[in-house]
Structures are given as C-alpha cells and as structure tokens.
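Here the complex is missing a single protein chain, while all its other protein chains stay put.
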Amino acid sequence: MTTMQHEFTADRQVERKRAWSNWATGMLFLLPSLLLFGVFLFYPMVRTVYLSLFLTDSQGVPIVFVGWENFLNLFQSTSFQISAKATALFVLYTVPAGIVLATALAILANQKLRGIGLFRTMFSATMGMSVAASSVIWMFLFNPSIGLFNRILAALNISGVQWLLDPQYALLSVSIATIWMNTGFAFLILLGGLQNIDQSLYESARIAGVSESCKLRKITLPMLSPTLFFVTTVSLINAFQTFGQIDLLTKGGPMESTNVIVYSIYKDAFINYNVGSASAQAVLLFVTVLVVTVLQFKIGERKVHYQ
Amino acid sequence: MKKLWIGSTAMALLLAACTSETEEAVQTTDATAAPAEDTGKTEVVFWHAMSGELETALNTLVDDFNASQEEYEVEPVFQGTYEEALTKLNTVAGTDESPAMMQVFEVGTKFMIDSGHIQPVQDFIDEEGFDTSIWEENITNYYSVDGVQYSMPFNSSTPVLIYNKDAFEAAGLDPEKSPMTYSELKEAAAALTEGEQKGFSILNYGWFFEELVAAQGGLFVDAENGREGQATEAVFNGEEGLNVFNLIKDMHDEGTFYNSGQNWDDMRAAFQSGATAMILDSSAGVKGMIDNAPFEVGVGYLPVPDDAERNGVIIGGASLWMADDIEAEQKQGAWEFMKYASSAEAQAQWHVDTGYFAINPAAYEEQIVVDQWAEYPQLKVTVDQLKETQANAATGGALISVFPEARQRVVNAMESLYQGADPQEALDQAAEETNRALEVDAAKNGN
Amino acid sequence: MTLTVSGLVMVFPILYAFLISFMQGGEVLQGSLWPETFSLANYVSAFERVPLLTYLWNSLLVSVLIMAGQLILCSLAAFAFVFTEFKGREWIFYLFISTMMIPWEATMVPNFQTVQSLGWLNSYAGLTIPFFAMAFGTFLLRQQFKTIPKELYEASQIAGISKLRFFTGVVLPVAKTTITTLAIYSFLTAWNMYLWPLLVTNNEANRTVQIGLKQMQTQEIASDWGVVMAGVVMVILPTLILLFAGQKRLQEGLTQGALK
C-alpha cells in the first residue's frame, strides 16, 4: 500500500510539473501579446486613470491633485453633456443602420448569379478606403454650394441643406459618411456568415412553401445571428471610438453637435492641454464602452442561435 | 523546452527584421544628410505646418538659403497642422528629438513663451545689434512682449473683404468701392442677395471675430490683452464684440448672410460658385482666389461699425521660434536662417509665391513684387490695410495660453447665432467658458 | 436591378474621386461630374509636391510589418487560448478583450513617451511594434481555432507531435482562410493610420502616404482639389487593388466548407 501511495504522489508530482509546463507554454505563447498590451495599452490606461485625478501642465505632468474634481466638472459642464448626447446619438445612428445596410447588401450579393463577384467587390470596396481619403471625398459631396447632394436637391427643386454646417444635420451627415465607410467590412463578414448557412435549410423551406420574408426571418437571420452578434460588438466599440472623420469633416462642430467624446478627449488633450480633463473623459468613455459591451453580451448571447 | 525556444526565435527574428529595417532607414537618412556632414555643415532641423503649395514655396526658400552659404543646412520637416505640430513639439521639447527651429501659429505665442524651452531671438538681436526697424512694426508687435522679441515673424496674413465685382455690377453697386462700414456692408449684402446668391459670409473661425473686434479697438481679454500681465478675464463680450455678433445676427435674420461653416475650402467654394458675393478671407488666399474665380474679384478693408474709429488689423499667421536646449551652432544656424528669411529678396519671393505679407517692407520695392502688383492690384490693398494699422493693445492681439480653447468657445457662440441665439447671451456664455479655462490654467501654474 | 443600383451607389464616391482627379482647376469648383479631358497633370503635381513614392514604399513596408507581427502574435495568443490549458486562461482572455475598449486617443501621449524613451522615434520599430498585439485579431482567430475539431489536437498528441509543430503544421494551414482575412484587415488598417505615424516620425525618410495626403491639403489658401484627389487615388489604389485581388481568395475561403 505504501508503494501505491508512493507511486501516487509520484504521479501527482509529474502532473503538477506538467500543469506548470502547460502554464508556461501557454504564457509563452501569450507573452509577446501580453507584453505589448502591457506597455502600450494597460500602462497608458493606468496612467490615464491616475492623471484624471490631477491638473497637469501642458506636457501632461501632474501638478495639482484635485481628486474627483475633473469628473465633477465634467458632469456639470453642458459641453460634456452635449458630447455624451452626441456620442449616444452617433452610435444610435451608425450601428443599427450600418448593420441593416450591410446585411441587406450581403443578402443581395449572396445570390447565385453570373457576375455576382463584381457586385461583391463593389460592396466591399469601402473596406479599402482610408478614413482620410473617404473624408476628403465626402467633404466634397457634402459641400453646400458645389457638393453633389445639394445639386441633386436643387435639380429636384428642393432647397439645399447645410449638411455639415447645420447642427441639426451635421451629426446625421457624419453618420451617413461613417456608415458608408464601415459597410465594406461588415458586408464581407456577413457575406461569409451567410455562405456558411446550410443550404438544406432553404431547400426544406422551399418544399414547405414558405414565403421569402418568412425564410429571412425564420432561417437567414437566426442562422446569421452569431455573425451579426460579432459584427454588432465590433461596430459598437468602433462607433464609440470614431475619430478620423469627425476631425476631418466637422472638427466637432457646429455648436459641438458632432463633438463626440473621443474628439472631445483629443481636443482637450492636444489642443487645450487639459490632460486631466481629457483623462477623466477617457476613463468615462472606457467605462461606458465596457458597460455597453457587457450588456450587449448579456442580452445578445441569449438571442444568438449557435449552429 | 525546444519548442518554446523556436517560438521565441520567431519573435526575435521578427524583431530583428524591424530593427534592421530601422537601421537601414537611419542609414538612408544619414545618406541624405551625408553631403552636409562632408562639407562640415551644421544641420538645423526646421519643423513647419505648411502643406500644399505653401510647402513648395517654403522648400524653395530653404533651398535658396542652403545654397547661399556653406555653414548651415536647414532641413524642413512637415509636422501636420499647426495644432498637430505644436502637440508634437510639446512632447519632445527639451529632448534630443527637439527641432532647432519651429513654426508656431500666432495663438500659440503665449504658450511657447510659458513653455520654458525656447530661446528668445532678442538675445541675438542684441548681440549683433541687428536693426529690427526693417521689420514691419505691426507684425513684430504681435510677437514681442515687454519689449522682448521672442520669435521671428514669418508667414503673416490679415483678413480682408473679398467681393465679386461682377455681382456688384449686376446689383447696381460700384465694383470699385468696397463696403467700409457695417451699414454699407448690410446694404450691399441686401442688394446682392438674389436667388441662390447671398450677400455676405464669414467663416466660423475665431480669428475673424478677433479681427473684427480689434478693428474697432476692442480687446479680447483684460490686462491690455494680456500684455500688461496675466489675463484673468475675457472681455470680448463687451460692446465691440456685441457689434460683430449683432451684425451677423441681423444679416442672418435678413437672409443676406451665408453660413459657410468652419472649412476654408468650403467658404471659398461658396464664393467661387456664386453662393455668396462677399466673404472675409485671409490675405494669403487672395491670389489663388483671383486666379480661380470665374469672375472679377475685388479686395477691400475689414468693415467697422459706422461710428467706430478704424484701428486696423491684428497680424495672423505664424512665427519662427528657436529651441533653447540645442547646441550653440544650431542656434546660430537658425538665427542665420531667420535673418535670411527676413531679407528683402527672400521676403519678396515669399510674398509673391504665397500671398503672405513681407515682414520686411523693403520687399515691396523689389521688382518681382512690383510686377505682381501690376498684375494683381488687389494685393496692394492687403498691404495698405496693414500699413494703416495703429499699433496698440487691440491690434497687438491677445496673449493667453488657452487661446485655442477660447477660439472654440467663440466659434460655438457664432454657430449658435444661426440657431437663433441672443447675441449678448451667446457672447456672455463664451466669455464665461473662457474665464473658466483661464482659471484652470491659472490653477495649474499655481497663480 | 436593386443590385446594380446599390452597387453604383456604394462605389459612386470612389468613382467620383477618380473623375475629379483628372479635372482641371475650374472644373472642380463648378461641380462638373465628368472631366472635359482626362488630364494627368494633377498626378504629376501630386508626385512633385510630396515624395509620394517614398511614402508609398514606407506605407507598404509598415503595413506588411504590422500585418506580419499581428498575424504572428494574434495566432500565437489565440492558439494558447484554445489549445493549451492553464489556470487563469479565461481571465487573461477577458483582459485581452477589454483592451478593445480602451480609446486609442487616450493612450497616445504616454505611448509616444514610451516609444521616445525606447529610442524608436523615426524608426520602423516605433511605427509598427506598438500595433503588433491586437485583441480583435486574437478574438477572431480564437473563434476560428475553436472550430478546429479537438480530435486533430488529440491525434497529434498521441502521435507525439509538439505543440509548436501542431501549431505550424496543422492549426495555421487549417485556419488559412481566416488568417488571410485577418491579414487583409490588418494590412488595410495599418495602411490607413495617420496620427501615429505623424507623431513618431520627424522626417520624410520613413513617413507614410496618409501624411502625404494631408500634406497636399492646405488651410489658409485654397486647396487644389484636383491634386488632392489625385493624392486620394494614389492612397487608395494599392488598398483597392489588394482588396480586388484578395476578393476571390476571400470568397473562396468563405464558401469552402472544408471538412466540417
């Protein structure tokens, strides 16, 4: 019996050693990523949290500890409230519409037709467009005097719209451009999702004589839901962090109507040198995105139908 | 653990690839800089924010300087917009990466002085007994504080009124007479407004507001625009500021005003396509406008309220700053370049190429300028407006470090006018927000 | 029909940019749709104004390096998450995912200082290494690796094949499609970076093409739209070509059910 026990401890030792080596292997595979994340994301993030409690000089060196004051000031500032509202609206405008559009295009492009490849290429083309280049083009399209949109409206005898200049339309206009920019990527992923759906499901539906709209609701969308979930998550996070087109199209204006929080962070940190306030906003933004993503996982996972 | 070793080798290889590329890159940089070293030239790195055609003109200027002497090699590097360039400078100031010379826009003046990493050019002026009187006083005025010249003015411009002569004629106005007062402006705008064409437009940009206030002799902040001490309060919401806001508000309500947003190119497109017949533009943009507009272009002074005395304009644009933590040779090189850039010939070329003012009035006597003015008589108007400017606290321009933020507040207030806001309330709010920014700034500096 | 219309609507802005790039000064501002003559003058001035070729080359190099780095690091990490078992694995995974929520703008200044203190300014290392680790890519590959039957792993364990050999010999080839997708994605993202390359480079020797695009636009004097659009075309052409060329491969990969 003692030998048995002895052998057993020996086994345990071997196993423990193996578990350790597993851990070491796993960590070694993760190490490069962890290292870079640590240096270029976690460290700055921790620093940001730290700085959010200070007033800093223009080079971002903390001078005066103010505790929660940066946060309190933000909550009282109308400017920040406008920012928060603009961010929420921007997410609301771009994410659902963008996903609906991309899904519709993906369904359109999932037909078996000759030359469909060309259309797939056309739909995914925006993925190859840089934000800088796209913004230049859209700025041109939105131009109130020579832009294409107002000229179309004029041709229809409708008075022109100050797309990027009217606080009522500016956010919407930026959202339209953003939806266009993001469609290509969402389209490609969703098309992939569609093509992974088992064709026999459609065949059995056809035999049952189910209508097209019913097929869409009962087969396509449920089967596509994991992909949709993925795209939604990524789009949400991206929407909260949109920066380039805002900077290039509106610079947060007019009347701060497009001053989304990321842009406000940028302005505070790089133009106004209020690193403390910018850090506080960054912390709030991080928390918001975290909460929204967690909520989305909580609500979304229940509705997702995994194959 | 052989397998693991292979894993890290892959990483190491990748890293090695990166670093070797780096070395290669460094070598290529060295290669381009090599001739300079061979000839024993001192390299003077010069950061700027000139893009497009302006960059071409700047490079010409630098090349001419490099060819003109044996000791120094100026290397111009584009660093993005003024804001981006300043951000970058801010991060490297005081380190090895810091450039020897840096172009900073006018609102960054106070910020640069406070940064503690700059070398005032006054020291060189004193040392050499350099005669600064050759410089246009109204330009140097902006960049000197308490008699100390901090930076060397470089590209300077002022706002002017640009108008469509063809449209003036069509509306029965005298195309050679630009509106000088607010009521003349309003009348002209009313006459010009017809169909798709509106009368007048101002870009939603803080600079134009500051100029219109200064033109009436109004101040932006207290303490004599921050030149007599630390500014603690915004005063642009006084009578002069209100005049400007009322003007915009009235014209907008009358339907003679065109909102052209925050983008320079959009405003110009509106003018050139006939959406508006008059705009305020930078003097630097005049020449391009004349070249590209499909109609005759007229240039006039900034209008002032009917009963106000004309004070003139504040100088806009940017100046050249010298870094403090660099070697003496580099400082000398930067100084040599500054002197070269302010010479009459260089300034003449610069003025002709870019439309920016010559900081050295002698340049206007140079043949190329004379020739160009003959071709574009409108350009002279911009210079005259500057020459007629009285040097005082108002036209000297405000000196505050939170200028960028103050400008955003003013722009916000301007934009709110188009939404029907009350001019005084909008201004007061902008002033209040600016005061807060000043307060925070003071808290930072421990005052 | 719907297909054609939506296709045209989607590509119109791109086509428009191409058309404008061939127009001469006045035409653009009068808002023409079709250039009177197809002039290449704008391209000539675009190349004269900024060292576009150098920039294009740098962009290519930076994008390829970032792509390679991301593929290696993401696939290593995803492999660890799927095929190795150790304590705290889930926890670290969530840590990875959470990095997606950190706003990049908020980290820029400290990162700049880090890169500066590492002496990576003006180097390809500074341009690329901070981007090697990517949560999105790790997430994507992890999902893909999870669809690889675990029996493949067990079979190789029984055969005595090392983890690394299983990784390179089985996982990577099997996940080829997703890796290609990710490669294209990271190339495009890297190609489109602007603010960071501007911050960490101080000279033209290793600047990227997006900075060149910005260099062509001006503030105080009128931009030459034809030249800017020519720049836009030069910037987007490589990525569009990559997308078109990769499209078929992507498509194949997406359709092929493989052994499921």
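Order of writing sets the labels: A, B and C. Residues in every chain begin at 1.
In this section, a residue touches a chain if its C-beta (ideal position, glycine included) is under 8 Å from a C-beta of that chain, and two chains touch if they have at least 3 such contacts.
Note that in this section contacts and distances are computed from a predicted model.
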Study note, to complete from the structure: Name check vs UniProt for the chain missing from the figure, options "Glycerol-3-phosphate ABC transporter ATP-binding protein", "Cation:proton antiporter", "1,2-phenylacetyl-CoA epoxidase subunit A" or "Nitrogenase molybdenum-iron protein beta chain", returns "Glycerol-3-phosphate ABC transporter ATP-binding protein"
Review point. Which displayed chains make contact with the chain that has been left out?
Key: A, C
**Study point:** Residue of A:Ala10, A:Leu113 or A:Ile158 in touch with the missing chain, whole complex considered
**Key:** A:Ala10
**Study point:** Candidate in contact with the missing chain, chosen from C:Thr4, C:Ser117 or C:Gln157
**Key:** C:Gln157
Revision key, fill the gap. Across the whole complex, the chain not displayed is touched by chain A residues 4, 7, 10-11, 14-15, 18
Practice item. May I ask you to list the residues on chain C that touch the chain which is not drawn? Key: 149, 151-152, 154-162, 169-170, 173-174, 176, 258-259
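The rule is simple: only the chains that are shown with their structure count from here on.
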Exercise for review: Select the category (line, ring, star, complete, other) that matches the graph of chains linked by touching.
Suggested key: complete
**Study point:** Contact-richer chain pair [A-B vs B-C]
**Key:** B-C
Check your understanding: Using CA atom averages as chain centres, what separation in Å is found between chain A and chain C?
Key -> 16
Exercise for review: Could you give the separation in Å between the centres of chain B and chain C, each centre being the mean of its C-alpha atoms?
Suggested key: 35
Review point. Can you list the residues of chain A that touch 2 or more other chains?
Key: 25, 29, 32, 146
Check your understanding: What positions in chain C touch 2 or more of the other chains?
Key -> 29-31, 72, 76, 109, 129, 163, 214, 217, 225
Check your understanding: Considering the complex alone, what residue numbers of chain A touch chain B?
Key -> 24-25, 28-29, 32, 55-59, 63-64, 79, 139, 143-146, 162, 164-167, 250-256, 267, 270-274
Review point. Chain B touches which residues of chain C in the complex?
Key: 25-26, 29-31, 48-50, 61, 65, 68-69, 72, 76, 109, 112-113, 116, 120-125, 128-129, 162-165, 195, 198-199, 202-206, 211, 214-225, 227
**Study point:** Residue ranges of chain A touching chain C (in the complex, touch as defined)
**Key:** 19, 22-23, 25-27, 29-30, 32-37, 39-45, 47-48, 60, 105, 108-109, 111, 113, 117-134, 136-138, 140-141, 146-148, 151, 180, 183, 185, 188, 191-192, 195-196, 230, 234, 237, 240-241, 243-244, 262, 265-266, 269, 275, 278-279, 282, 285-286, 289-290, 293
